[in-house]
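Can you read through this structure? Questions will come right after.
Here the complex is missing a single protein chain, while all its other protein chains stay put.
Per-chain numbering from 1; labels A, B, C, D, E, F and G assigned in written order.
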Amino acid sequence: GYARLDVGRAARTGDPEVVYGAGKTPAQTVGALRALALAHPGRTVLATRLDEQTRALVRRELPGAEVDDLGRTATLGPPGPRRGRVAVVCAGTADLPVLRECATTVRAFGAEAEEIVDVGVSGLHRLLARMDRIAACDVVVAVAGMEAALPSVLGGLTGLPLIAVPTSVGYGWHLDGLTAWLATLNSCAAGVLSVNVDNGFGAGVAAARIARG
Amino acid sequence: GYARLDVGRAARTGDPEVVYGAGKTPAQTVGALRALALAHPGRTVLATRLDEQTRALVRRELPGAEVDDLGRTATLGPPGPRRGRVAVVCAGTADLPVLRECATTVRAFGAEAEEIVDVGVSGLHRLLARMDRIAACDVVVAVAGMEAALPSVLGGLTGLPLIAVPTSVGYGWHLDGLTAWLATLNSCAAGVLSVNVDNGFGAGVAAARIARG
Amino acid sequence: GYARLDVGRAARTGDPEVVYGAGKTPAQTVGALRALALAHPGRTVLATRLDEQTRALVRRELPGAEVDDLGRTATLGPPGPRRGRVAVVCAGTADLPVLRECATTVRAFGAEAEEIVDVGVSGLHRLLARMDRIAACDVVVAVAGMEAALPSVLGGLTGLPLIAVPTSVGYGWHLDGLTAWLATLNSCAAGVLSVNVDNGFGAGVAAARIARG
Amino acid sequence: GYARLDVGRAARTGDPEVVYGAGKTPAQTVGALRALALAHPGRTVLATRLDEQTRALVRRELPGAEVDDLGRTATLGPPGPRRGRVAVVCAGTADLPVLRECATTVRAFGAEAEEIVDVGVSGLHRLLARMDRIAACDVVVAVAGMEAALPSVLGGLTGLPLIAVPTSVGYGWHLDGLTAWLATLNSCAAGVLSVNVDNGFGAGVAAARIARG
Amino acid sequence: GYARLDVGRAARTGDPEVVYGAGKTPAQTVGALRALALAHPGRTVLATRLDEQTRALVRRELPGAEVDDLGRTATLGPPGPRRGRVAVVCAGTADLPVLRECATTVRAFGAEAEEIVDVGVSGLHRLLARMDRIAACDVVVAVAGMEAALPSVLGGLTGLPLIAVPTSVGYGWHLDGLTAWLATLNSCAAGVLSVNVDNGFGAGVAAARIARG
Amino acid sequence: GYARLDVGRAARTGDPEVVYGAGKTPAQTVGALRALALAHPGRTVLATRLDEQTRALVRRELPGAEVDDLGRTATLGPPGPRRGRVAVVCAGTADLPVLRECATTVRAFGAEAEEIVDVGVSGLHRLLARMDRIAACDVVVAVAGMEAALPSVLGGLTGLPLIAVPTSVGYGWHLDGLTAWLATLNSCAAGVLSVNVDNGFGAGVAAARIARG
Amino acid sequence: GYARLDVGRAARTGDPEVVYGAGKTPAQTVGALRALALAHPGRTVLATRLDEQTRALVRRELPGAEVDDLGRTATLGPPGPRRGRVAVVCAGTADLPVLRECATTVRAFGAEAEEIVDVGVSGLHRLLARMDRIAACDVVVAVAGMEAALPSVLGGLTGLPLIAVPTSVGYGWHLDGLTAWLATLNSCAAGVLSVNVDNGFGAGVAAARIARG
Partner (left out) sequence: GYARLDVGRAARTGDPEVVYGAGKTPAQTVGALRALALAHPGRTVLATRLDEQTRALVRRELPGAEVDDLGRTATLGPPGPRRGRVAVVCAGTADLPVLRECATTVRAFGAEAEEIVDVGVSGLHRLLARMDRIAACDVVVAVAGMEAALPSVLGGLTGLPLIAVPTSVGYGWHLDGLTAWLATLNSCAAGVLSVNVDNGFGAGVAAARIARG
């Protein structure tokens, strides 16, 4: 049964439980998402890490759901009010799925998300040209693979709260993202915060809570 | 010369440069702190990781400075206005220096810091009894060594932004804090943010920026 | 041939050999289980780590066997007498297979097993509500993935012998359970004992021996 | 102040708090041990990991205390009643401090401890000659460094609950005991339980609880 | 072409080149083995790590070859004279392929090989019963997975040259044989020599050279 | 004796042997440097990694030598002709010793070295302001600790051959420079070359050879 | 769209952007390569890490392209002028793909590449016989797996700039090339430069820039 859903979480922490699709059958995920929506009628509920078959089943069974193939998420229920604004930035194509998972989570958790791509440090002018849009936000999430230099460069250009999401994007020996992870935790910029490799969801939850103030 | 101080940082990021005492002679640290204070007359400036000799010299040379032996910091200059409130919590004696470094940083960066010690998870009643004081803050910093269970337990009890500082406190094979670090990055609670091992300063900078809103 | 079975083990250690299904063909496992049962007529014998095909063959060839799909085990032969009681607890769905492998082993090794699920530390009330059932046992096995905070919280609430089984459950960089493993070995609670990652079987053997007294 | 002592622990878990001497000044350790003894008048209290200066101060300030230089412990207060018997075994000279810390903990936690040394696997006859004394106990603790073969050999000779304590004893590249630790967690004998490297105290707590029944 | 074969190796080192089948197509392996045999008419040549398809092709194309499915090798050409005797021992079923690869290599490199299985340390009587056969050899190869206690026990019972082959056999977190590897390099017995994980071939080459004298 | 000096190296590779001071007594280092100078009368010879006492002895015994306290080197003999120009850049104070060791090596190996400090990525304007001086060189060496973002940013601004020297500068868990090392090997800029942590000497040798053309 | 191509890179660094095929669909790769060629009419553009299907599509869609199955690359456009000469050497068959990727990159970046295979250190005469051809080049790239001894031997025989490419070629526990990588960074020869494991492309970019002078 769906008895396992922690329906008291919104009461304790302000935000509802989320369905983590990895390791669940498509039917289990659809059932959990429907049950979550019923338990939280006035707001959006979220499911993440949905594979292709699960996304297909969600589309068939839950016509009201919004499904995103890039970020591999589904949301269901009316968007609640949004407060605050999160800039979610990354360098290139390969980091896009993590950026999108983060942005969708930010919105489901009640804040606006601004997606800014194509600002890798090997072409600095592109980042400098976007600093105004970033400065208009309350918090920045920097999604970065390989050697993850982006959070450090950003940290020298802004005093906003800054969350780094290392990604497992790289070539050769990068240890499934360990390189990027170690980099974010050793940034020469003060106050950079980290989450686990590829954890756009976790960064999104934290960023939304900060942005909502 | 002190030319190396990045006196433009406050303009770019809102907060002044900080003196990192590790690897500097006592005289270099005193000189840098004095120069920073001169460059930022209206506010507190901060020096961290000061060994015993350096703290003695600061006391002799900069009588206006406030020196803290537990957190190994010194601050100089008038406290600026404070906005927002940070709860800094830890389990026991051994984590106190990191907690104090964090709290001092929070204050120097313009927010109030509430220190809450003695709330280890092996005595849950003590933590539950403090939840009201924590709920009155804008962000929580959880300082935790060994297996670092504290952030996860806290994350189930509050929806505040939550920063975990793993510490190198432990016995036997804990890999200089790697155990605690991996734990904070794999917390079963959603949205836990991490900094490097023992990095109370980094957590303090981030927490103050979040609390100031 | 089945000559390789260590049929003298029960004489030396009090408990018979067990069939480890990983790396065996279905036919080999069935043959080994039948041979073990013949060599130990008065008691239950056990096979673990059985894949789907092996479980199907066991059902066809050994109609008297009890097969468990969740814990991936089979047992054969009359239950012997049971002495003592083991509480086997875990947080959620993903840890259930390990919990079940452990509980089945406990029973095959001659003790009662009480399965308690859904007591993760991010919802403490659920754990506190089960402490009476746990206190009625002789030993506790805590099955825990991710950051494995459960054994530490339990260790503050009970003085029973306590065995932690770290699991490979997690997301992002958790090193196939190393995070949970390191956590159990660095618990802030005194006297926590560990086995290898996902080794419900090993924990079950030890717990039954302790419970039997 | 000594307010930090968890004087409620004996009520919650049956055993009193213990003073961990590492990282405390001699005066702090002596003060804590005295306070613990006052809070638990009818039984022995324990302090571990005491350096030479601390042991000297304990001898001067607490004449009733029993101080052990090999295991680096002190105990204070009348021995309570003992129930059950623990065999604590190791191979040679270098593992003796860990064996002794374990045995002293067993006694302070209310069980008898039998110390058996000089039974390394490179001279099997010595171990075989001691098996009768071991079989007369309720639980075995095997303290082992280098490649830690002892627990596996023991596990083939007895069905008693078996706790392995890997030690940091070795030469060349043994990774501060990681080799021994990995070995205990991969023992070919079923049901071997582990604690952290050199953690004779933790093994002693667990063994006493098992032996007391 | 087959120009790449190092046909001068026998002249330089006394033993011909060997075909390493991993990463070669079946046709490449067959061609290389045939070419090697032509270049060394008076003696056996060897190919290792042959998958099922390659073994089938060798059987079809080189009817004179001897193919071993367990050790995954093929040999071609008349057995040369043999000098000296190597004992190759292991604990159980899972280590057999490595034991067999080693024994076949020993024979192809001109020494006798005695295969002794089923002597795991958790049943010491089996090993003790085989010591006479071992003592009649010139060198011992001990193939051992999991915690690899076998070489240490053997090293206390014999003064023969002793080569340990750690294997990747284990359960849970054994790091693909690192545990066994570290164990062999930290043996409490003096003079234990190691090769890489699962490298029965390398141990066989060395053992044959030692046995030949 | 000094027979061990490889005085034929200049003939084979074009550059003379260098004295590596680590692990040598002051007298041994002075003797080796004098012998090297005698063997290569027309050019500079170099000694690196000289501790304070060795530098003092060099000053006393070899009055013609040039001793550098920052880079911990000594050179002896007439400067040969220089061809080509190397830019050696770093972020801040802590990387200066490695930068200086590199620059001195470049000069001793026959190229000009331009030292450019204070160009950390958290203050980009400083780096951009120096790009003209860098572009006038034949090769760049980027000395970088912590998360080592500098080589990547540089690699986007220039097409010169680029060598990264990771340093062991950092705080918290940076694994003695592993973080910086992994970063340089995973740079998002194409063609970044690396040497070992803190190996200013190795980078200097390579850079001089490239610059000389 | 193809807007993501960094068409300004040639202006900034002298060399055009390159298509990295891993993680792209065949159609995306073909599209990107065509767009790159259009943006750089007078010169060769390059795509690397192309799987079988992508190479087939390139052959069909871009008949002017040169496709290499061994190195898994495609180039398009007229060869530009070449300046300087790079020796690319390796030991044996398994390293050939990396050697070829490197050589193709060297040519696409405007230098001549000389491929020299079959010079493994276990047959030194082969390497010594090729030293003249190597000495006629401006820079050497040594591609080496297993224990990667080749760069060190080469470094004793030549004073040319020397880049080592560790490869993931090996057997048993070699950690996906970490062994080779560590070896290149610890070479006893002075001035050896490294790139990431299997990164023939990165070495080729750097070598071409050095050779062009």
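The working rule: a residue touches a chain if its C-beta (ideal position, glycine included) is under 8 Å from a C-beta of that chain, and two chains touch if they have at least 3 such contacts.
Quantities reported herein were computed from a predicted structural model and do not represent experimental measurements.
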| item | value |
| --- | --- |
| Touch with the omitted chain, as defined above, among E:41, E:63, E:81 or E:159 | E:159 |
| Per the touch definition above, residue among G:7, G:39, G:57 or G:178 touching the missing chain | G:178 |
| Hidden partner chain, residues of chain G it touches | 91, 120-124, 146-149, 152-153, 155-157, 170-175, 178-180, 182-189 |
| Contacts of chain E with the absent chain, listed as residue ranges | 12-15, 18, 138-139, 155-163, 181, 185-186, 190-196, 201-202, 205-206, 209-210, 213 |
| Positions on chain D contacted by the hidden chain, ascending | 92-94, 118, 122-123, 171-174 |
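Note that only the chains that are shown with their structure count from here on.
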| item | value |
| --- | --- |
| Other chains in touch with both chain B and chain C | A, D |
| Interface residue identity across copies chain D, chain E - same or different by half | same |
| Contact-richer chain pair (by C-beta pairs counted) among A-C and F-G | F-G |
| Centroid distance [mean C-alpha coordinates] between chain G and chain C, Å | 52 |
| Cα-centroid distance, chain B relative to chain F, in whole angstrom | 37 |
| Junction residues of chain B - those touching two or more other chains | 122-123, 155-157, 171-174, 178, 181, 185-186, 196 |
